[in-house]
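Okay, here's the structure, questions in a sec.
Missing here is one protein chain; the remaining ones are kept as they sit in the complex.
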Amino acid sequence: MAIKDIPVEECILQGSAACPGCPATMGLRLVLKALGRKTIMVVPACCTAVIESLYPNTSFEVPVMNIAFEAAAAGASGVEAALRKQGKGDITVVAWAGDGGTYDIGLQALSGAFERGTNFIYICYNNQIYSNTGIQRSGATPYAAWTTTTVGGKAEFRKEMGEIVLAHHIPYAAQTCISYPEDIYAKVLKAKSLKGPKYIEILAPCPPGWRFSMDSTVEMGRLAVDSGAWALWECENDVMTFNGKSKLLLEGKVARKPVEDWIKHQGRFSHLFKPTRDEEKLRVIEDHVDRTWERYRGLYLKK
Amino acid sequence: MGKTGSWRVFKPILDKNKCVKCLRCWIFCPEGSIKREPDGSVSIDYEYCKGCGICAKECTVKAIVMQREGESE
Partner (left out) sequence: MTIMIDTGNRIAAKAAVMAKPDVVAAYPITPQTTLVEAIAEYYANGEFGGEYICVESEHSAMSACIGASAAGSRTFTATSSHGLLLMHEMLHWAALARLPVVMCNINRVIGPGWNIWVDENDSISQRDTGWIQLYCSSNQEIFDTVIQAFKIAEDPRIVLPVMINLNAFILSHTSMPAQIPEQKAVDDYLGKYVPAWKLDVENPVTFGNIIGPDSYIKVRYAMQEAQLQAKQLIPQVAKDWEKRFGFFHGDLIEYAECEDADTIVLAMGAIGAESKLAISELRRQGHHVGLARVRVFRPFPTEAIVALGKQAQLIVIDRNISVGNEGALFTETKAALMGVPDATIHGYIAGLGGKDVTYHDIESMVQHVQKGKTAPQVWYGLEEGR
C-alpha cells in the first residue's frame, strides 16, 4: 500500500485551532481517511477538544461527542451499545484520547471497556504530557523530561501502556508513530476489520510540549523509533509482531541510535546538556532503553 | 478559527519541476493544506497553511523551501 492509495477525502477541515506542526491533526486526517465517514468519535478533554474549535464552528466532518476527561471509553461503550441495539453495528465507534485521558485519569474506563469486550477502536495520541492544560507531566512522560510540574526533570520512568493493554487480551493492540503514515493506515484498517476492543497508540511529538521547532514533528517521531525510545508493534490475538525499524532492533539486526540523538533536539531535555552534560542521567536513560529492549526480546522475540 | 494562513511567518514555496509526486508533503501536512492535483502533483492552499515547514523538511528532493512572508522569491 502506497501513500497515493490513501483516500483524498478530508474529514478534518483546515483552519482548526491546532498549533502549526501539530501531530494530532496529522493523525486525525490519516485515521479518518482509513475509517471513512461511517464513524462516530468520542473525544474527552484533550487538545483535540480544542482543535474542534469554537462553537458554532467545528473542524470535524464526522459526528463527535465530547465527554469529560476520564470518560472516553465509558462513553464509547454507551454509544456502541446503543448503535448495536438500533441495528447500526456497522458504524465504527472510535474513542480518540490523549495520553492523559488514557494512561492516567481514563485508565479505569479504558480497562473496563476492554474487559467487557466493547466493539470499538480506542486510539491514544500520545504526546507524553497533559498538553491541553499546558504541558504538565503524565504517566507517559519519559524519565528526566522537563514539564511544568516536573521542573527539574521527571524522576520516574513512563508506563508501558501498550503492555497494560496487552494484559486485557483484546483482539488487537498496536503501537505506531506519526512519522509512519503507511503503518498507521494499515493498523487502523486492520483494527476496523476486527470485532471487539482494539487499541492503537500513536506517538505524537508535540512542538510546544517537547520544545522543538514546529517543522520537526515527523523527524522527532522517526528519531524516537530509531533510538528505541518508542517501539512499533502490533499484537493480534496475543500474537506479537514488531514492525519496521523496531523489528530490526528486536532481532538485533541493526543497532539503535543513542537516545541522546533524539532528546538533544528537544528543549524539554536541554538541562541534560546545558550548562554541562549530565552524564549520569544520560547513562541512566540509555541503560533503561537497553534493558527495555532486553525485556522485549525475552517476551516477544520468536525463537 | 477562520483563514489560518494569517498565522504564517514562513511560507512554503513549491518548485514543481523538482517534485517527484511522492505525496509525503500531502500526507504529513497537519492542516490538510496541501492538495492533490489530477496530474499527481500537489498545490498549497495558502489561505489556511500555517507555515509549520513540515512539508519542506520532509520533502526528500527539496522541492519545497520556506520563505519568510513578505520577501520576494
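To keep things simple, chains are lettered A and B as they appear, and every chain counts its residues starting from 1.
Heads up, the rule we're going with is that a residue touches a chain if its C-beta (ideal position, glycine included) is under 8 Å from a C-beta of that chain, and two chains touch if they have at least 3 such contacts.
Please read these numbers as outputs of a predicted model, since none were measured by experiment.
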item: Contact list for the unshown chain, restricted to visible chains; value: A
item: Sole contact to the chain not displayed, among A:Leu83, A:Ala173, A:Leu249 or A:Val289; value: A:Leu83
item: For chain A, the residues touching the chain missing from this view; value: 37-40, 42, 49-50, 52-56, 58, 60-68, 70-71, 74-86, 91, 108-109, 111-112, 115-116
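In this section, only the chains that are shown with their structure count from here on.
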item: Inter-centroid spacing, chain B versus chain A (mean Cα positions, whole Å); value: 26
item: Touch list for chain B against partner chain A, complex; value: 1-4, 7, 21-24, 26-33, 36, 40, 45, 47-48, 50-54, 56-58, 66
item: In the complex with chain B, residue positions of chain A that touch it; value: 3-4, 6, 8, 10, 12-18, 20-26, 29-30, 53-54, 181, 207, 213-219
